[in-house]
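Heads up: the structure comes next, in structure tokens.
Here the complex is missing one protein chain, while the rest keep their positions.
And now, subunit A:
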Amino acid sequence: MSIVTVQLGQCGNQIGHEVFCCLCSDIRGTHGLCSKKENQSYQDACKERFFWEEESGVPVARAVLVDMEPKVISQTLSMAARSGCWKYNNQSHFCQKQGSGNNWANGYSVHGPRHKESIMDLVQREAERCDRLGGFFTIMSMAGGTGSGLGAFVTQCLRDAFPASFILNHVIWPYGTGEVIVQNYNSVLTLSHLYRSSDALLVHENDVIHKICAQLMNIKQISFRDVNQVIAHQLGSVFQPVHPAEGGSNYSRNPLGDLMETLVPHPEFKMLGLRNIPQIPENSLPYSTFSWPGLIKHLRQMLIANAQMEEGIDWQVRPPPPGSSTPSSHSTKKPLHFNTSIANLVILRGKDVHSVDLGSFQDPSLYTSWLKPQDAFNAWRTPRAFNKYEKSASLVSNSQFLLKPLDSVVGKAWNMFASKAYIHQYTKFGIEEEDFLDSFTTLEQVISSYTTL
């Protein structure tokens, strides 16, 4: 099954480009560490999922590029073409001349309706090119105007036009200390709208990735390209072909569907966090070895203690003793820092994956009581190594990972809203105070739901 990627705004397009680069370089790599047959199967599955082939044999990404101003898209298209390994379809992009000005209302209420037909037309064409459509993957930031506002509108259109398809929104959480002054407004409006149309929101926080670049990857002068490459690696580690839980030798035919099934049992809980280990500088890779028990132990503690990366984990945090967690209580007995999960998915890639013991992730005390632990936890594996890492483990988690950031963004936005600052910029384009209030209400509800897990 194929996935159609929709890249929205500057951030979406810059990240999308890095993702396809990463996928391509992974399948061309000779560090598969598995049998030739396995490798071939992997390559074929990846290609079907993300690319179609031109006559010349060059893979063409199944993607639609959308932006309201032309600079980024033209850069993205030319960088891809120059790589020689893959490219974008020259027709599959839509841009205008003047951007959205960081204004969510401009993106949603003005650009959205105005360009709906053209954009959906491009999406339809990519969808028709797929033998079997597995769903949509949109990449956007919350802070700006196009990715956030137009992105929310496009997601709604996707839902209307493809009611049976899966939609996964990849959302970039901006740096806490401002990239855009009205980013909290834009974020609140985006999240509340996406919550209605999307199946799940997969979140990456700039602050977290920045720390990974600084502390784990040892990059001195971190550029957005560095940040985007780490994000691309993490996304690749989730979306590259993998054998689903039931075993069998076939790669999963329905990646997005499988993801939703395992992680989103209830529509009120759609926020997914992503962790990937190990992350080390590329030139250290040949000299480093990892053991699965070590990796799994770290990953589990990262989950429990809500650690952002494998350094600086708080090992003091422990799951609550059995018998102390009751479903609808306000969890006063649970240790405050403990991260309760609804569902978790671990993806293992590389050497000796089938021998790995993941029992520690099935501990019922990690989860709410709604699902049986064997349903709340899933593991997917492939012996095919990913992106030169001999062993790589990813965790996609529907848990309280994003509770604090969400609460923080809503708090700051509310603080600003109380003073009515910048509101005139939004009402100018048709987003009124009631719309803000609706969004705040939706998100307070989400916060409350996640808090009382």
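In this text, a residue touches a chain if its C-beta (ideal position, glycine included) is under 8 Å from a C-beta of that chain, and two chains touch if they have at least 3 such contacts; residues count from 1.
Heads up, the rule we're going with is that contacts and distances are computed from a predicted model.
**Q** Between "Ubiquitin-like protein ATG12", "Probable ribosome biogenesis protein RLP24", "Mitochondrial 54S ribosomal protein YmL31" or "Tubulin epsilon chain", choose the name on the UniProt record of the chain that's been left out.
**A** UniProt protein name of the non-displayed chain: "Tubulin epsilon chain".
**Q** Return the single residue from A:T177, A:T289 or A:Q316 that touches the missing chain.
**A** Counting the whole complex, the residue in contact with the absent chain is A:T177.
**Q** For the chain left out of this view, which of A:N102, A:N169, A:Q240 or A:N344 touches it?
**A** Missing-chain contact among the listed residues: A:N102.
**Q** Per the definition of touch given earlier, which of A:K116, A:R129, A:K297 or A:K412 contacts the omitted chain?
**A** Considering the complete complex, A:K412 is the one touching the chain left out.
**Q** So which of A:V58, A:C130 or A:I222 would be touching the chain we can't see?
**A** If we include the chain that is not displayed, A:I222 is the one touching it.
**Q** Name, in rising order, the residues on subunit A that touch the hidden chain in the full complex.
**A** On the side of subunit A, residues 10, 14, 69-72, 75, 97-103, 145, 175-182, 210, 213-214, 219-225, 227, 410-412, 414-416, 418-422, 424-425, 440-441, 444-445, 448, 452 touch the unshown chain.
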